[in-house]
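First the structure, which I've put down as structure tokens, then a few questions once you've had a look.
Here the complex is missing one protein chain, while the rest keep their positions.
Read from first to last, the chains carry the letters A and B; within each, the first residue is number 1.
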Amino acid sequence: MHHRKYRFILGILVAPLALYLVFVVSPNIQAVYYSLTDWSGYSQTQNFVGLENYVRLVNDSLFWTALRNNGVLLLVLPITTISLGLLFAFLLHLGGRRRGAVAQGLRGSRLYSAVYFFPYLLSVAIIAVLWQQSYNPQGGIVPRTMSALGIDPPTDGLLGTPSTALWACIGVAVWHAVGFYVVLFSAGLASIPRDIFEAAALDGVNRLTMFFRIALPLLWDNVQVAFVYLGIIALDFFAIINIMTPHPEAVGNSTEVIAHYLFTRAFSGDANPQYGYASAIGVMLFFLTLTLAAVMFRASRREKVEY
Amino acid sequence: MTTYSADRSRRQFLRAALATGLLAVPGSTALAGCAGAGGGAQEQVKGTESETNPLGVDANAGLEVVLFAGGLKTEMPWVQKSYNGLYPNAKLNVTSTVNINSLQPRFTGGNPPDFVNDSGAQKIPLAALAGAGQLADLAELMDAPSLDDPAKKVRDTIIPDAIPVGTYDNQLLVLNYVLSTYGIWYSQSLFTKNGWTMPKEWSEFLAFADEMKKAGLSPMGFGGTNATSYVYEMMLTMAGKAGGPDVVKSIDNLEPNAWKQDAIKQAASAIEELARKQGFLPGSPGLTHTQAQTEFVNGKIGCYPSGSWLENEMKSVSPKGFDMVMAPTPRLSSSDKLPYEAVHANAGEPFIVPKQAKNARGGLEFMRHMLSVDNAKAYSEFTGSLTIVKASHDKVQSDSTALKSVKAALSAAGSNTFTFLAQDWYGDLKKNIATAAVADLLAGRTNADGFLTAAQAAADKIAADANVKKFKRS
Partner (left out) sequence: MATTTEVRPTPPIDRPTGSVGVRRGGERSATALFQVILAAWALVSVLPLLWATITAFKPNPEVFSSPWALPSSWNLDNFARAWGAASIGQFFVNTVIVVSGALALTMLLSTMVAYVVARYEFPGNRFIYYLFAAGLMFPVFLALVPLFFVVRNLGLLHSHIGLILVYAAYAMPFSVFFLTAFFRTLPTAVAEAALIDGCSHTGVLFRVMLPMARPGIVSVALFNFLGLWNQYLLPLVLNQGDKSTAVLTEGLAALVAEQGYASDWSALFAGMIIAMLPVLIVYLIFHRRIREGFVAGALK
């Protein structure tokens, strides 16, 4: 019996593991090796330099600037996205008029949750052109809306002002991601038995309390997973920075993030290519992400609410 | 609903992390050995030299050509035809890409294409390729007889300025084919309508700027998110005209205190003053260069500093009768060392033959064909840009106002042309000076003195960095 079981397990695992080891794990291991060399990325030879790249990295102020910006992202991106996702999901589920004892979903909630997902479908190329136009200080829709709301948009444009550029990029990221989390949390809410909410409504509990005391604790697993996903996105943040502010140094490095700095050092024609050094940045990024995931799994693990 | 407790789960997570980390180290050397940077050299093909085949091309060998699909995008069918005219059996494989950098692994792997147009935002840094010994020496091509006249060497058919730009450590490694001329662009029809002429001195330009503002135009503009380097170009051109070409040469050579020279200081102050007087379109720091140029062709910006590719780049969105023309950058004062007519002209659009290419000789031959008068003329007529082939300039037929104005500016300048190279040699110089420091100056986050200090510090840092290969020019 056991023999049969192990043969089955081995048979099942061999092909996927081989594929994964060859195409994903081994290139990353090679990259770790490059991080210990002085390879420029263009020469045919390289010298082993030990931990020199890592020592340089620790003394590189731009790396720390990038790290700080990733820190901001790490705080803001998950919290904003998850809050909006929870809000929309909750309203879709319980925002409607009360019929009988309990509030119903809002009219059109199916349509809404489908539409919220649209930004997720767009490729980076579309997002770039779209948001560059929307942020255009010469008549773009975002500065215009700000003016209409009585907020003065910055003269140099949202993407051209150091104090706003990162926030403008975060805005795009939130817009892009919210739909996914609305669907995720909606699904979570739908799996909570409706009579829990009905009982609460009968006790006169208002929606706010219902949200914080009932829905949120029951959705905690989902929220935790969302934190981990968004945390990884925040640390590996690249595409949006690269399309919105391809030269972070033009806004005082206020939008420089680790993944973009890695890219600049490794590939971009705009800097002295240092592939070994870039690899060291990548390895650091990997361990940061790993630590983050470990911490989050631990910190957010709570007693499970059973129902 | 995992059955694992939090604590156990965490421990296992860490253990797995450790395992992946450990796994990484011992395997790496072995893997790097089979797949890493040291690819073996491949065999190269060679034919017999003859009068019509001075470079000894293998007449039957295929030729892989990778071109840049940018503003000057063309697969140069005329050159292909010309090459196949001499070698009908050679199979040409010509492709275009916008991301030349994706060829990087082929260089390190030892099987690069035979001919590459290394250009665009994602080009492979030429200095890096040169430093890594990846480029074929073009001296042999330069000494070969030209396609048009066997009595004339290729070297003598091109503009001499093209040589230093492509030279690294005394070897000519890069053929910069297109002659780019820089200056201030404007709409001839708009200027005629308003009775304006382009001022020649900076003080006059500042007065003219007020006039443009009264007419509802922003005097200048730029794309701050990706193209502050256009303003950097204008600044160094003004400095070069004020102090002579030696000013920019000392910057290229990373000489101590090169950025503290008086001419640079004047030029930086000029830019600072224009910025302070709202001389640039509001919001420019938040625009891309395309957005800024769209404002220019839509008549919201009066003058735009850029190079001779501009008209072609904006062709499809320019209104009819815009009549884009270029004038030399105004000079700082009448005591400038160079006359007003002096222009920043450089050979741009780099073409290279990878040293390890299978058919490197074919790559050189392809270049020889590009440098014939007829092929250069065809290129200019297709792209609206002049090339470094001297004899082709007068033969180019074009209705383009831009091309005509560039030709006029070049002939008025005569020998008073100059160029600067440090921003192409040193990526960190472009990043920290042409982008960061210039952006700070334009947005008013620093003044001219602050700019000079920042620029000098950035240049000194590069000069002191042993990891960066240095280049010299004279």
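In this text, a residue touches a chain if its C-beta (ideal position, glycine included) is under 8 Å from a C-beta of that chain, and two chains touch if they have at least 3 such contacts.
What you see is a predicted model; the values in this text were computed from it and never measured.
The residue touching the chain not shown here, chosen from A:Val55, A:Leu75 or A:Leu122, is A:Leu122.
The chain not displayed touches chain B at residues 1-3, 12-13, 15-17, 19-20, 34-36, 39, 64, 66, 69-73, 95, 97-99, 102-106, 108-109, 113, 120-122, 289-291, 294, 298, 309, 312-319. With the whole complex as reference, residues 4-6, 8-9, 12-13, 15-17, 19-20, 22-28, 30-31, 34, 41, 84, 87-88, 91-92, 95-98, 101, 106-109, 111-126, 128-130, 133-134, 139, 141, 175, 178-179, 183-184, 186-188, 190-191, 202, 204, 206-207, 221-222, 225, 232, 236, 238, 259, 262-263, 266-267, 275, 278-279, 282-283, 285-286, 289-290, 293 of chain A touch the missing chain.
FYI, only the chains that are shown with their structure count from here on.
Put simply, the C-alpha centre of chain A and that of chain B have 36 angstrom between them. The residues of chain B lying in touch with chain A in their complex are 1, 6, 9-10, 13-14, 17, 23-25, 27-29, 31-32, 35-39, 101, 104, 107-108, 110, 121-125, 127-129, 131-134, 224-226, 228, 281-288, 291, 295, 300, 426-428, 430-432, 435-436, 439-440, 443, 445, 467-468.
Residues 25-26, 28-30, 32-34, 38-46, 132, 135-138, 154-162, 244-247, 249-253, 264, 267-274, 290, 293-294, 297-298, 301, 304 of chain A touch chain B in their complex.
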